[in-house]
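Every protein chain of the complex appears in place save one, which is left out.
For subunit A:
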C-alpha cells in the first residue's frame, strides 16, 4: 500500500513534467498563454507528508521544467514558494480541519477546492512572471500575464482534476 502510494506520486511527477514540456509549453494560446498544469502535482500531493520533503520535491519539479524550457530557475523559485505556503493557504481555505487525520481533499466542497487551487495558481504565477519579466516598469504586463495565464491554468487544471480525480470512497 505504501509503495503503491509513492509509485503513484512518482508516475504523476514524470507524466506532469512530460505533459507540461511537450504539450503545454508549445500551446502559445493567443501568442503568449502557456498554461502550467504541473501545479496539479503540488495540489494533489498528500497533506500529511513531511513538509521539508514537500519543498524539496517542489524544487525538483520546478527545476525539471526549467531544464526543458530554458528559464533558468524561475519555475523552481515559484514552485518552492507555493510548496512552502501551501499549509497557510490550506488553513485559510479549509480552516483548521485539514490538520486532522481524516482530512481528504475529495471530502471538501467544490468551492473550497477551486479556491485552494486558484490561490496556489495566483501565488505561483505572480512569483513566476515577476521573476521572468524582472522590472517594475512592466508591472501591467506582469498583471496581464498573471491574469491571462492564470485563468487558462485554472480551467485546464480543473478539467484535468475532474478527469483524473481519486474516486470518492
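Here, contacts are C-beta pairs under 8 Å (C-beta built on N, C-alpha and C of every residue); 3 or more make two chains touch, one makes a residue touch a chain; residues count from 1.
Quick note on the criterion: contacts and distances are computed from a predicted model.
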Per UniProt record, missing subunit out of "Ectoine/hydroxyectoine ABC transporter permease subunit EhuC", "Nucleotidyltransferase family protein", "Cell shape-determining protein MreC" or "Aspartyl/glutamyl-tRNA(Asn/Gln) amidotransferase subunit B" is "Cell shape-determining protein MreC"
Full-complex touch with the removed chain, picking from A:47, A:73 or A:158, is A:73
Missing-partner contacts on subunit A, residue numbers: 18, 21-22, 25, 28, 31-34, 51-52, 55-56, 59, 62-63, 66-74, 76-77, 80-81, 83-84, 131-134, 138, 141
